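What follows is a set of notes on a single structure, which appears directly below.
Complex shown without one protein chain; remaining protein chains in place.
When the chains are written out, they are named A, B and C in that same order, and each has its own residue count from 1.
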Amino acid sequence: MSAEPSVSPSRVGVWLIGARGSVATTAVAGCAAVTAGLHPPTGMVTETGAFHEAGLPALPSLVFGGHDVVDCPLPKRAESLAAGGVLPHDLPSAVAAELASADREIRIGGPLPGDTRTEDELIEALAQDIRDFAHRGGLARTVVVNVSSTEPVPEGDTLPASSLYAAAALRAGCPYVNFTPSAGLHHPRLAPAAAASGLPYAGRDGKTGQTLLRSVLGPMFAQRALAVRAWSGTNLLGGGDGAALADPAAAAAKNAGKERVLADTLGTVPEGETHIDDVPSLGDWKTAWDHIAFDGFLGTRMVLQTTWQGCDSSLAAPLILDLARLTARAHELGVSGPLAELGFYFKDPVGEGPAPLGEQYAHLIGFADRLRELARPPGPEEPREVRDAAERMAGEHR
Amino acid sequence: MSAEPSVSPSRVGVWLIGARGSVATTAVAGCAAVTAGLHPPTGMVTETGAFHEAGLPALPSLVFGGHDVVDCPLPKRAESLAAGGVLPHDLPSAVAAELASADREIRIGGPLPGDTRTEDELIEALAQDIRDFAHRGGLARTVVVNVSSTEPVPEGDTLPASSLYAAAALRAGCPYVNFTPSAGLHHPRLAPAAAASGLPYAGRDGKTGQTLLRSVLGPMFAQRALAVRAWSGTNLLGGGDGAALADPAAAAAKNAGKERVLADTLGTVPEGETHIDDVPSLGDWKTAWDHIAFDGFLGTRMVLQTTWQGCDSSLAAPLILDLARLTARAHELGVSGPLAELGFYFKDPVGEGPAPLGEQYAHLIGFADRLRELARPPGPEEPREVRDAAERMAGEHR
Amino acid sequence: MSAEPSVSPSRVGVWLIGARGSVATTAVAGCAAVTAGLHPPTGMVTETGAFHEAGLPALPSLVFGGHDVVDCPLPKRAESLAAGGVLPHDLPSAVAAELASADREIRIGGPLPGDTRTEDELIEALAQDIRDFAHRGGLARTVVVNVSSTEPVPEGDTLPASSLYAAAALRAGCPYVNFTPSAGLHHPRLAPAAAASGLPYAGRDGKTGQTLLRSVLGPMFAQRALAVRAWSGTNLLGGGDGAALADPAAAAAKNAGKERVLADTLGTVPEGETHIDDVPSLGDWKTAWDHIAFDGFLGTRMVLQTTWQGCDSSLAAPLILDLARLTARAHELGVSGPLAELGFYFKDPVGEGPAPLGEQYAHLIGFADRLRELARPPGPEEPREVRDAAERMAGEHR
Partner (left out) sequence: MSAEPSVSPSRVGVWLIGARGSVATTAVAGCAAVTAGLHPPTGMVTETGAFHEAGLPALPSLVFGGHDVVDCPLPKRAESLAAGGVLPHDLPSAVAAELASADREIRIGGPLPGDTRTEDELIEALAQDIRDFAHRGGLARTVVVNVSSTEPVPEGDTLPASSLYAAAALRAGCPYVNFTPSAGLHHPRLAPAAAASGLPYAGRDGKTGQTLLRSVLGPMFAQRALAVRAWSGTNLLGGGDGAALADPAAAAAKNAGKERVLADTLGTVPEGETHIDDVPSLGDWKTAWDHIAFDGFLGTRMVLQTTWQGCDSSLAAPLILDLARLTARAHELGVSGPLAELGFYFKDPVGEGPAPLGEQYAHLIGFADRLRELARPPGPEEPREVRDAAERMAGEHR
């Protein structure tokens, strides 16, 4: 005769699709490390002053779980990330309890090979996993975040796995964030349900390295009226991501986002290709080389080259925490639909918004302001304005 | 008994300090080339749609002259720039008439070695050269633009050459733009005269390559809450600029601006040095390498490197034309004092303004809006607002 | 009744397959320019002291002609190369006579679209063009050099165009050099004729940029016992070469040579891919980026990156002149078979030889010594040794 867990307003679930991957493991371990004061919150925009008093859930209130199709336990995954230099060497043992706790909340996803369940049965099973997680944890709400490997661009009408998970999030009544280029909630068959759900959602395809750079360099060339003739790039990466993107169809999905950023910021599509090479010995480290040939005054030919050497998991994980907090708070305040103000985080943002990173940052700060405004109790003299603000905001999301 | 030249509202003088240098020669030749339709106005921000109907002087209305202490004729200088690939090979002959015309309006500057004139006598002589130019050309106004070689940081109270020219601009009643890191109008002894003059002025130190990049990369790191640990750089350049900057005192002047951009955009001063090497065989071409070591989540160490290979004259010249047009129009409309809205162009801008390039661009676009607003004839229903706008603008300049 | 042209021992023909291409045009123009004293022989190894008195034909004695399937006249091609910065601007007019002269000796190659001639008829027609050239010019000998665009790797038994030209060279009794990765004389069906011909030949695939670098960097890692884990590269190039290599089959031919150099110098085949991108706006300029991940002591991970920005035609042309001279002299002295000592110039050299550039250079210098030795008239006391040397040399070529 167990007591029903009480729902705590201070506990927020983060349900990770791909919960045993590098990004998820780094997010879980990092949240615990920052909470414990072992590391500063480097890379977390929501921990900067601009988000002060925006009512975001505190890091200690985040509870992690998720789906995955592999079974390597999180503590072991963390050890291997530490061996590869992605996590500090002593971190896995320091946050062993939190990793084990999250590990207990990971369920096998699907569809698995030989799975005979119908689409609807699968979605229901996945949704039930999420509901159970929320129930067990007494969670006020749960944000579903896709951080699994990039899928090939789907062909035909069948929902790809990422869209099954997104449908499950909707069914479980959860806000949804797609950090990958996979279809997810973006599938045309899910559009009606997404619109009807009244849930906030964000995505897609996190902007962590080469495209982050492009989102500031593209505007620079445009603002200075310099003519970009060719923008070529090569990405070298190992780990699971390198292997997944060695599939040309998956790479095509990823590259579409990269090129969109250039087209949107430059106003034209320059010559040049972008390669993604699987180099297993680089592990989770990524090197991205960009070569930009541009014309100056009187046609003088010039070149900018950039080389970015980063660890994708370390770049993505703090953004995952940011997005979970922002989306949870938006949900709490009744914001629904595509969160265009979160375009700062994505290559291919939902809704309408600017492409230059600086403008996207301004919109993000504006989103913090609105969260604060929405949370203010309407006084006798200002009920209209606040209601208007809430309506305007919701309107922009449609 | 010569007839007095009539003042044409459509003719605007551009008086270049360092009129026989690479930047000046490229500006004069390029203005003629674009006017003649030989080249598109690549690199000229004022030729983009945002400046439509801002009332800027048309390119064909610009008349060039200036001071220099060397005597290589402009057509010959242009030939040598073409040989070095800075100008298209056939341009010097195509715009020979315009180069010769500008060459006739160049006067010997000063002080020359052995010059025994007092400061005041020098300033007066320089000012008279400018007045004569305006008179001969029947110019509505003349903008003085400093594009001469970088001076060492001045010591003591004596006005350096750049400040003598700036004082001459004030005395001749001309708006002033300092595209170099030299003192110019920035000298404390000139502050009272600048304030009293009612003239608009802008500067200093054009942002054309490495610092342009830094002004977009610095904000990127700051907005993403990534911790920059060290920012190191090396510039290789030949030409006169390389030789001038081989003087450590001149390099110090230049580097102060570069570091200011980092400090302003990052909020801290990272480790790292910036070198400027004179490499004569590179001629007017500059290579700038930057190495940025930064920390991601949980202290993971990452690196961004950039290599910029550009031709400084080609990058600077269109900005000179932009600045002359913007400053001339501001003067025409009665705007006075430091033009903080032109911070987009400078490493160390006058007045108060943001450091990230994107925000500076927004201010520049705002400046275009204000120029349009100031020019609108006040109708019966709106005199107050326009006057207010003009006052507010002037006020911000103080 | 025209007089028979007399054969001049001092005139040597250079018959270029791809005679209207960038490399051929640069070789013809450059030979004239160096002969006229307009430029130093930069990039020509045969003009260094080590080749003193090796009896190579003098540059003014070289007479150019060749086959091509396009009809742009050489003087016009040279103009367009000058416009792209590949040739000095004033060179086309300075060597106009020599360009026109070579242009008159260019014949349409084949097979052309719709060509119904048999293989043998084609070879005979091509060979006759070469014989006519030699006859008209009174040439002592003619070296055939393939500098045409890279062909796809041939499939099946049909001779590709490059092999038809090679067969024509054999039939006309001419030494042959293959500067491209195409099959040329390397086709199995030509092996018997090549062996029976008694002619010297060299190739294949000139080593001008990225692979040149690899041939010194590979040995460095091997000699220092550093473990290369991954060697990745990207080439950006425009011009005809970029377009030809955008064909995956042609790129495969090219990349095989690049990888061979790594395998031969490192002793293993590291991870990593090599891309060749067609970037038309780069014209004849090529940028090659290499990223080499290697392990040091105790497994410490390190990286070397190189960026090579060069003009392929300028790099290749002096090597073409070198090869024509060396091969002509070898032919004159009766050397036959594969010239393994010329491995210095090639990615995939004929015969047996070392892969590190330094050792290849030593072999090349040794070749110069042998040419001198072979040329020395046997005195009464040394007939044996010289004969022995000649025999040994010929033996090594088999």
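One rule holds for everything that comes next: a residue touches a chain if its C-beta (ideal position, glycine included) is under 8 Å from a C-beta of that chain, and two chains touch if they have at least 3 such contacts.
Small disclaimer: the values here were computed from a predicted structure and weren't measured.
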{"item": "Chain not shown: contacting residue from B:P40, B:G55, B:P73 or B:G272", "value": "B:G272"}
{"item": "Residue in contact with the excluded chain [from C:L62, C:L87 or C:L126]", "value": "C:L87"}
{"item": "Touch with the omitted chain, as defined above, among C:E124, C:D247, C:E359 or C:E373", "value": "C:E359"}
{"item": "Touching residues (missing chain, whole complex) on chain A", "value": "83, 85, 89, 307"}
{"item": "Positions on chain C contacted by the hidden chain, ascending", "value": "26, 29-30, 33, 39-45, 47-48, 85-88, 91, 212-213, 216-217, 219-220, 223-227, 295-300, 302-311, 314-315, 317-318, 344, 356-359, 361"}
{"item": "Residues of chain B in contact with the chain not shown", "value": "229-230, 232, 234, 236, 271-273, 275, 277, 279-282, 287, 289, 291, 293, 303, 305, 307, 309"}
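Keep in mind that, in the parts below, only the chains that are shown with their structure count from here on.
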{"item": "When chain A is superposed on chain C by its C-alpha atoms, the rotation angle in degrees, nearest 5", "value": "180"}
{"item": "Chain A-chain B separation of Cα centroids, rounded to whole Å", "value": "43"}
{"item": "Residues of chain B touching at least two other chains", "value": "85, 307"}
